[in-house]
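To start, the structure itself, in structure tokens.
Every protein chain except one is present and positioned as in the full complex.
Note that the chains are named A and B in the order they appear, and that numbering of residues resets to 1 at the start of each chain.
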Amino acid sequence: MAQATLQGQEQHGNVADTNTGISNRKMLMWVFLASDCLFFGSFIATYLVYRNESLVGPYPNEILDIPVTSISTFVLLMSSLAMVLALNYAQKDRAGLARFWILAVAALGLVFLGFQVVEFTTFVDEGLTIHQNLFGTTFFILTGFHGLHVFVGVLWLLGMAFAHFKGALTSRSAEDLEMAGLYWHFVDIVWIVIFTVIYLIGFSDGEGIETIEHAATIIGG
Amino acid sequence: MTTIAFPTLISRPTSYTGLWSWIGTVDHKRIGTLYGVTAFLYFLVGGIEALIIRGQLAQAESDLVSPEIFNQLFTMHGTTMVFLVVMPMSAAFFNWMVPLMIGARDVAFPRLNAFSYWTFLFGSIFLNLSFFLGGAPDAGWFGYANLTGITYSPGDGVTFWALGLTILGVASLAASFNFVVTILNMRAPGMSLMKMPVFVWMALVTSVLMALAMPIIAVALIQLTLDRVWDTNFFNPAAGGDPVLWQHLFWLFGHPEVYILILPAMGIISEVLPVFSRKPLFGYPAVVFAGAVIGFMGWFVWSHHMFTVGLGPAANSAFAISTMLIAVPTGVKIFNWIATTWGGRLQLNSAMLFSLGFIAMFIVGGLSGVSHASPPTDAQQQDTYYIVAHFHYVLFGGAILGLFAGGFYWWPKMTGKRLGEKLGKWQFWLMLVGFNLTFGPMHWLGMNGMPRRIATYADGLGWEMSNAISSAGALLLALSVLLFIINFIRTTSSRQEPEDDPWDARTLEWSIPSPPPAYNFARIPQVKSLDDFWYTKHPELLHDERGEEAAASAPAEEDTHGGGSIHLPGMSYYPFIVSIGVVIGVAGFMDVLVELPGTNIQFPWLSAVGIVIGMFGLIGWTFEPVSEEGGH
Partner (left out) sequence: MANPISRTWRKLFYHDSGGYFLLPEVDSAQPEPMNEGPFGDAGPQVVGWFNRWTYGDRVATPLFYTAIGVLLAILTVLEVWFFTLDDGFGAFFVPMMLLLALAKFVIVVAFFMHLRFDKNLLTLIFASGFVISIAVFMIVLSVQDKVNPAPLVAP
């Protein structure tokens, strides 16, 4: 990812020099994000194809902890807000505030990862591993790859916060931060989809659930 | 840039000759040459594999190679030709020609471009190392689950295949991002999208397809690798896993991949045909739109590879219709090419012959393709030699002939020397005859029920004659490739006066010296119309006010970049280092896992080494200025 951060200064990197008025690296970032849509799309589709296909437990409705995951979802959502504030202040040459909000993003990202570590260890203790059943395989690999993306994002942001070179975190180099921000927001929207599809909708998956109405009564009860 | 003070980890290469200058190069022309040479070497490797296959099948009950070796040969032949020949050879032409055709001094991200090449090279070497490290992959080039599972493929071959293709996918993704940005952002002033050469359009469509299709196969390969290495259940029927999911993921990538292979060749002949017909391309907007429509519709036809899986009548019908529909834009292109040559003053030199051969052979392959777009017909043809005949007609008769056309057409630009015409024509006719002898009889073999991928067959099934003809044709093909090598050697050692524009061609790359200087364009061209260079040379051909204006106006003003102060990106070793890190990181998932103390997690320790190397390279890359202050 980091290779994208300084690419824009390569040849013809200035906005004025491109045909579209979009800097090279910003377009690179968006093409990468479009491509990453297909990456996570494939993993989510795999999860959905294997919904209700596990032969042995634990099943999602026995193991998923919606309240705890709601909190971690909220944490990640708020990190997105902090990210956009950091960029906003960098664009307005308020480097100190920008650095504060970047550190807030990284901290919230680490909190999210902490939640994920706790969740994974709990699940393993309760007998759900990547070997156990299809739910375990698809769940751990999907959320694990998402966690890997979060981790890379945290490293990237910490690098941005602590790289004390001249002009950092000001309007001159705000685009460096914007690249990291685009990546971070993308990680967030992937989690928006995962939380809804795997946790809220997928919670009803389990042994002996035949229809959606049946699932609804279980959720309600 | 230069205000960033950061210790230089590894100093840049300084010399512009020698081995280190090639390792550190970021020049799109040099990287294009590297791609081309590597792809041609793999063309020979894949060709030798094909010759052994044809030798084995030349007669019934032959035992030239064992069935195990035979499986490895056809798997590696397919994988090599698709991923290590046609794709990188197209990338070679993209690298060489796209910046020249759009009037740019380099691609948008020169170092990322070098990273793509080195990752491709190391990935391909890693894949082929499997021959010497316990056996090559042997499960077919589309590696159907659960034959690729650890139960049925216990050796390391399939792991090599999955990890090798993952590395190649990283290389393709980086290259595709680069070319999308280059084409959209770096065009010369005045060159709007509808004034771009068709080859650049096809490069754009191909790059978009690659950017969106490669992640899908990456996911499938990751799942396969984890199944094999970490014992997950993605394709494990014993745990409820569904092998059909692999087929969906593979062909979701695999069908766009087919267009990734053929669209560059279509772009090449769209450049060659107008030049040697002395006419503009007929219906430029239609050709461009057809290419874009193919790029979109190519996403919605993948299940025609799976008609016999049993997806049900509704799915089969829908995909049959979309498959037949996609023949329409392809047909549009073919009619446009034929109309381009119609009434033209044809110059039948080697490049033109290969282009015309492309049209003819691609029509044959396209028609056989439409025939198995129908599910009931396909049920008869699935997994027979009829399919083998079909895809060789589109990929050899299509892509390879098109790439040879591009080679003959652009050789004078790339090297300053024309390839020998006499040997070129001999090569073309030998190749055309040999090709039809090799793959034509396979239609009949398929109709007579000969299945794909059998190592041998019994006497008396009526397949002997066709197989013998086919193998004889393969020898002719080998001979024709040998002629190309001789032609290459003779041309390289010959003395020729370099010509800037030997063909009186239409596009911008011919407006600069051959071979092009490192900075390509001394001044960035100003583009006013499609085929601008042609109308600059022949303003009288524009019969409208634009033509009079062009004829009257003086040459465009000097660009501000002109003169002696052209800044070129500096050479860099970091892409090479990051590639090494990526390859070691991915290769770490081979059979070298260690158990972490206190847990039962199998840890790929070699990957950690690769990540450290990659991080080192990335940090150096990030803080290395693009060019030295005052460097030229």
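Keep in mind that, in the parts below, contacts are C-beta pairs under 8 Å (C-beta built on N, C-alpha and C of every residue); 3 or more make two chains touch, one makes a residue touch a chain.
Because the structure is a prediction, the values reported are computed rather than measured.
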Legend entry - Missing-partner contacts on chain B, residue numbers: 180, 184, 192-194, 208, 211-212, 242, 244-245, 248, 252, 285, 299-300, 302-303, 311-312, 315
Inset, instruction - Kindly note down the residues of chain A that lie in touch with the hidden chain. - result: 20-22, 26-27, 30-31, 33-38, 41-42, 44-45, 48-49, 51-52, 66, 70, 73-74, 77-78, 80-81, 83-85, 88-89, 91-92, 178, 181-182, 185-186, 188-189, 192-193, 195-197, 200-201, 203, 210-213, 215-217, 219-220
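Methods note: only the chains that are shown with their structure count from here on.
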Inset, instruction - Could you give the separation in Å between the centres of chain A and chain B, each centre being the mean of its C-alpha atoms? - result: 33
Inset, instruction - State the interface residues of chain A toward chain B in the complex, per the touch definition above. - result: 2-3, 5-7, 9-12, 18-20, 22, 24-25, 27-28, 31-32, 34-36, 38-39, 41-43, 46, 49-50, 53-55, 130-131, 133-134, 136-138, 141, 165-167
Legend entry - Of all residues in chain B, those that touch chain A in their complex: 1, 3-6, 104-106, 108-112, 115, 173, 176-178, 180-181, 184-187, 191, 211-216, 218-220, 222-223, 226, 230-234, 239-242, 245, 249, 252, 567-569, 578, 618-619, 621-623, 625-626
